[in-house]
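Missing here: one protein chain of the complex. Every other protein chain is in place.
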Amino acid sequence: MKSGKGGFTSRLKLKRIQEAISSGKRLDGRGLEDYRDIRVKTGVIEKADGSSEVFIGDTRVIAGIEISHGPPFEDTPGEGILICNAEIVPLASPDIEPGPPDEVSVELARVVDRGLRSAGIVDFSKMEIIPKKTVYVINVDLFVLNHAGNLIDASTLAAVAALRSTIKPIFEVRNGEVVPSGRKEPLEIKSTPVSVTLSKIGGALIVDPTSEEEDAMETRLTITLDEKGNVCAIQKSGPEALTPEEVRKAISIAASKAPEIRSKIIGGT
Amino acid sequence: MKSGKGGFTSRLKLKRIQEAISSGKRLDGRGLEDYRDIRVKTGVIEKADGSSEVFIGDTRVIAGIEISHGPPFEDTPGEGILICNAEIVPLASPDIEPGPPDEVSVELARVVDRGLRSAGIVDFSKMEIIPKKTVYVINVDLFVLNHAGNLIDASTLAAVAALRSTIKPIFEVRNGEVVPSGRKEPLEIKSTPVSVTLSKIGGALIVDPTSEEEDAMETRLTITLDEKGNVCAIQKSGPEALTPEEVRKAISIAASKAPEIRSKIIGGT
Amino acid sequence: MKSGKGGFTSRLKLKRIQEAISSGKRLDGRGLEDYRDIRVKTGVIEKADGSSEVFIGDTRVIAGIEISHGPPFEDTPGEGILICNAEIVPLASPDIEPGPPDEVSVELARVVDRGLRSAGIVDFSKMEIIPKKTVYVINVDLFVLNHAGNLIDASTLAAVAALRSTIKPIFEVRNGEVVPSGRKEPLEIKSTPVSVTLSKIGGALIVDPTSEEEDAMETRLTITLDEKGNVCAIQKSGPEALTPEEVRKAISIAASKAPEIRSKIIGGT
Amino acid sequence: MSSNEEWRRVDGRRWDELREIRIESGVLPNADGSAYIEMGRNKIIVGVYGPREMHPKHLARPHTGILRCRYHMAPFSTEPRRSPAPSRRDMEITMVMRYALEPAIFLERYPRSTIDVYAEVLQADGGTRCASITAAAVALADAGIPLKDLVAACSAGKYEGRIVLDLNDHEDKYGEADLPLAYMPNLGSITLLQMDGLLSPEELDRCINLAIEGCRKIYEVQREALKRKYEAKKEVEGN
Amino acid sequence: MSSNEEWRRVDGRRWDELREIRIESGVLPNADGSAYIEMGRNKIIVGVYGPREMHPKHLARPHTGILRCRYHMAPFSTEPRRSPAPSRRDMEITMVMRYALEPAIFLERYPRSTIDVYAEVLQADGGTRCASITAAAVALADAGIPLKDLVAACSAGKYEGRIVLDLNDHEDKYGEADLPLAYMPNLGSITLLQMDGLLSPEELDRCINLAIEGCRKIYEVQREALKRKYEAKKEVEGN
Partner (left out) sequence: MSSNEEWRRVDGRRWDELREIRIESGVLPNADGSAYIEMGRNKIIVGVYGPREMHPKHLARPHTGILRCRYHMAPFSTEPRRSPAPSRRDMEITMVMRYALEPAIFLERYPRSTIDVYAEVLQADGGTRCASITAAAVALADAGIPLKDLVAACSAGKYEGRIVLDLNDHEDKYGEADLPLAYMPNLGSITLLQMDGLLSPEELDRCINLAIEGCRKIYEVQREALKRKYEAKKEVEGN
C-alpha cells in the first residue's frame, strides 16, 4: 500500500512505467500532458508576511515570505533583494536524510529564484530605503512536506502564490535608523511566472512526473513562462541528452500548459 | 585499576550496581543520598575575570568568566547577556572524540545556563552601557577535565563559584565608543543557585552518580534551587519514565541536599 | 608513464630513492643540492591586483593578490594586514580530496605567511587609512595546480613574485567612508625573502624534493632568508629528528642556495 | 489567586484551560505514520518512518531498535525568520523529545532497526516541544507501531503571579515560570519534565499536577484523532 | 536588428562572433588527462582522474561507473576576491556540468569505478560553466577515455535588444538574457540547457540555434587541440 511513495522503485516497475509512456499511457491513467490535481491555499502561516500551501497530487509544498531590510548586493546597489531558500525536510520522503542542503534542494531554490527574478515579479528598483545602504529584503522559504515528484513546479507555484498574498511592512528612516513604520501594504506584484517541468521517459515527453516516474526518467526540462508567454527560465537536469526538436516540443507544450497552471493562483488568491 | 574510569562498563558490573542500589547500598560505600567529596577553588585562571575549579570525587570542571560588551538580544533590548558554553574535552574520558559540541555538552551548557538565569544570579536590567545598543556580556565557559559522573552539578557549582569570584571591568562611553575605564569592581551576585541531580537506578533514587552509575541509570532528574528554597530549573534526561511520586520525592531530596552543596561555595570563596 | 606523479610510491621505489641519495645521487640525475628548473611568470591573472605563476620542475603554483581594506587586528591597531591562504586543489594530485583545508595546506599558508611577515616584505606601519579603524588588507591566495613536491619553496616564490608585481589601488576617505580613489601605484616591497626546503633522506640532506622523494623522506626543514642573509622563518616538519649538526648544515646550504633562487624573481619581474 | 474564577488571560482563557487543539493523523502520504497538530497558533507536522533498517549500519544495535528524533523549525515559523541551521535549542529539544517518547515504545522488538520521528514546526506560538511530542505519539500510533501508552504533553507555569495551564508565546516570554511535561495517562508516568523560571516548592507541585491534568485532556483529543482515522480507513476499505 | 551587420559589441565582436578561444590539452603532469582553456578573459584548467577505484567504497556501483565533477573558482578569479568555500552557485554548476558530460561517456564500461573531473576557474569573465565543460571534454579525451562525441558548450543571449553569441561578463550582467548550452555535434544532442532572463519564444529559438552554431565552431577548436597533442606525442615517442 505504501509502495510508490518515494524510495527505491523496483526495476520491474521502472520498466512498466517506461513501456506505458512509450505507448502514450501512464500508470495512474493520466495522459502524457495531464497534470495531477493542483490545489493552492494562501495565508496558511498567519504570522508570516505571506504564505501558501500547494498540493500537486501528493506533492505538498509550503512557502513562507518575510519582508525585512538589509544592505543591497554590491553589484546592484540601488536594488532590493529576493532570496530563495528550499528545504526538503526528512519527513517528505524515506530517502531524505537530515543535513545541510544538498544538490537537489540547492537546485530547487535556484531555479525557482531565477524564474521569479527574471520575470520581474516585483520591481526591484523601487525597494530602496536608504540610498545604496539599505533595501527591502524578500525572503522566500520553500518547505517540502511530501515529495511525490515535480517539486520545481509545485515550489514555483507556492512561491508566486505566497508573494501575491504578501502584506509588506513599510519601513521608514528615523534618526538615521531603519524602523518599522507600523503601516503595511500589499506587496506589488508585477508578473506571475509559472514553471512547467517535462520529463523524458521511454523517449516521450510527459508533464508533472510522480516520484516513480522521476526514478524512471531519462532527463528533465523545466521551462518557466510569464503571463505574456515570454520564457523567463530554463533548466535541463538529468543524465541524458535532448535533441533540439525535443527541446522545441517541450517549450511548446510548456507554453500551452502554463495558462492552465496560472489559473490556479489567479483564481486562488 | 583503570576500570570504571568511564568507557564501557560491563553488563555484570551494571547488574551489581543496580542490585546494590535496590538494596540501599552503593559500590563505593556511599549512602543513596551521599555526595562524594566536593572541593571548590577559585581564582585558578588568574588572567580571566573570574574562575573556579570544582572537584566532585574524580569529576573535575573548570569555569572561566570573561566580561565583555556587545549588542543586546533583540527580544530583551535593555538587558545584559549571559552565555554559557560547555566543552567536554577528549582528555576527560576515553569515550569522548574531538569535534563540535554534541548533545551532551549542549544540554550541559543549557541546563547550567537556565539555572543561573532563572535564579537571577545577576541583575540583568542593570547591565546596559549604551541604551538598547550595548550591554555587558558575561561569558561562562565550562571545561570538563575529568568525567567521573554528575557533570551538571559540578558545572553549576563551578559556574556559580566563578561568577562569585569575578572582578568586573567597568566599561564607559567615550566619543560614542565603548572602552574599558581601567576601573574594576566585584560582580554583584544576587543569588546562589545549586543543582542537585538524582539518578533512578534499580528503581531507587540516588544523588551524585559516578560514570558507572550513570551507565546503569534508568533516568536522571536535575533540580536547581536558589538559597530561598525556590526551584529555578528542572531537567529530566534519560530513557525511562518517572512517576509523579518519584518526582516529588526527588524534589524533596534536592531541597534537603542543596544547602549542604551551597555551603561549599559560600564557605569556599 | 604516469608513475611517480604523486599517489603511492612503491616500497621498492622508496628504497631505491634512499639508497641513491645515501650514495650521493638522485634518481632524476640531480646532485643533492640541485634545484629543478625554476620558471616564474607574473601578471598571469590580469584582473587581480598582482599575480604570478611559478614552476619548479612539474610543481606549479599560482599566486593572486587582492588589496582591499578592513579593520586592523586587535593587537596591532595601527598596522596593515596580510593574509595568506593556500589551496591544494584536487586536480593537483591523485591523493587530494575536495574539502576544507587540511593540515598540509594550513601549514603551507602559515609558513609562507611567516616568511613574508618576518622579512617585513611591506611596511605594515604605513598601511593605515582611518587611524585604528581601517587599514589596507593584502590577500595572498596560493593555488597549487600540480603537486610534484616542494610546495613551500614554490609557494613562497609565487607569493613574493606576485607581491612584487602588485599595483595597489589607493583608497581614500570621503564623508567618513573608505572608497577607491581611482588612482593606483606599485606596492612598495621592502624585502625579498625566499625559502629553501631541505629533506633528509637516507641520512643525507637534499634540496627541492620531488613528491616521490617526499614520500621517502625522514624529515624536512624549511629555512626562509632575506636578501641580507638573515633568517626570517624556519619550519621543521616530518616524523624524524635532526641533530644540531644537521640543522647547522641545512642552514648553511639554505644560505648558499637562496641567492640563486632569488635571482629568478629579481630577474623575472 | 487562581481561585478567582472570574479572571481571564490575555487570550480569554481561564487559568486551567487549554488552548484550542486539533489533531489529525495520516496527513502525509509518504510517511509510515504522521500527524498534524494545531494548538493555539502552533502548527506542527510530524512524520514517522520505520521500524526500518538502520543506515549507516554501524549505528544499528544487535539486540534492540533505536529511536531517532528530530525537532526542527521552518524558517518562517517565527518572527523574525530563523536560520535553517539547527540551533543548540533544537539539539536539546531533539534529545528530550526522544526521551519523552522512548518509554512508550517496545524498542527491543526491533533489533538492528530504527524508528525515525521528524517534527517540523510550521508556526510557533509557545509550547512547541509539547505539541511536537503530542503529535509524535499520534504519528507513531498511525504508523502501526504498538505503544505501551500514548504520550501527551503540555506545559503549566506562572504568569503574573498565577499558576496557569498551557502557556502561549506571550505568557512563556513574559511569565515567571514554564514547566513542560509529558505524561502517559494509563501508566501514570512522566516522560518529559523541564522547568525554567522560579517557583516555590508548593507552586511547583501545583504546576506538575495541573500539567498532568492538561495531559489527560490532550490524551482524549489524541484518541479521538486516531479513532477518526481508523473509522475513515474502515469506510474507505469498505468501498 | 541582428541583421545590422555593421553593429559591433562593446568588445568589438559581431553579434554571432565567439570570443577568442584557445585550448591546450595535457597541461597537468599529474592528472590522467587535462586541458586549459582561455575564452575571452576566462582562464580555466580542468584535470581528469580515472577511471579509478571509487573511494569511499560504499559509493561504488556494481554495474556502472560514476562520473563526479567539481566546479570551483580560485579566490582571485573574481573581483572582489571570493571566499574559497563552495557556494550554492558552485553546487548547481557542479551538478549541471556532470549532466552535460555524462551523456558522452560509456560509464557502464567501468563498474565500481569513478571518473573525477575537476574544473578550476583561474579567471572569470562570463560563461565559465560553458568553458569548463568545453575544456572538460578535451581533458576526458586526453585521459584516453573513449567518448561518444566531444561536448562543446557556449552561450547565446540578448543584450541591448539583440541576440548575441557567447556573452562576456558585462553582457551577462547587464544583458536581458543568457542561455548556456552544451552540444554533441555528431550526435545532435543537447546536454546542457539553462536560461536566465526574458526571451520571447521566437527569440528563444534563435538563441538555441545560435548557441548550437557556436558549439560547432568550438568543437573544431577542441579537435584541433587534441590533434596537436596527439602529434606532439607522436613526435616525442618518435625520439
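Think of it as A, B, C, D and E in the order they're written, each chain with its own count starting at 1.
Basically, contacts are C-beta pairs under 8 Å (C-beta built on N, C-alpha and C of every residue); 3 or more make two chains touch, one makes a residue touch a chain.
Just so it is clear, the model here is predicted, and its values are computed rather than measured.
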{"item": "Partners of the unshown chain among those that are drawn", "value": "B, C"}
{"item": "Touch with the omitted chain, as defined above, among C:29, C:99, C:182 or C:239", "value": "C:239"}
{"item": "Residue of B:38, B:65 or B:254 touching the missing chain in the full complex", "value": "B:65"}
{"item": "Positions on subunit B contacted by the hidden chain, ascending", "value": "2, 5-6, 44-48, 51, 58, 60, 62, 64-66, 68, 85, 87, 89-94, 98, 100-101, 139, 141, 143, 145-148"}
{"item": "For subunit C, residues in touch with the removed chain", "value": "74-75, 101, 103, 106-107, 109-110, 114, 118-120, 219, 221, 226, 229-244, 247-248, 251-252, 255"}
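The rule is simple: only the chains that are shown with their structure count from here on.
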{"item": "Most distant chain from subunit C by Cα centroid", "value": "D"}
{"item": "Middle chain, criterion being Cα centroid separation", "value": "A"}
{"item": "Longest centre-to-centre distance from subunit B, chain (CA-based)", "value": "E"}
{"item": "Distance from the mean Cα position of subunit E to that of subunit C, given in whole angstrom", "value": "31"}
{"item": "Residues of subunit D whose C-beta touches two or more other chains", "value": "80"}
{"item": "Contacts with two or more other chains, residues of subunit A listed in rising order", "value": "101"}
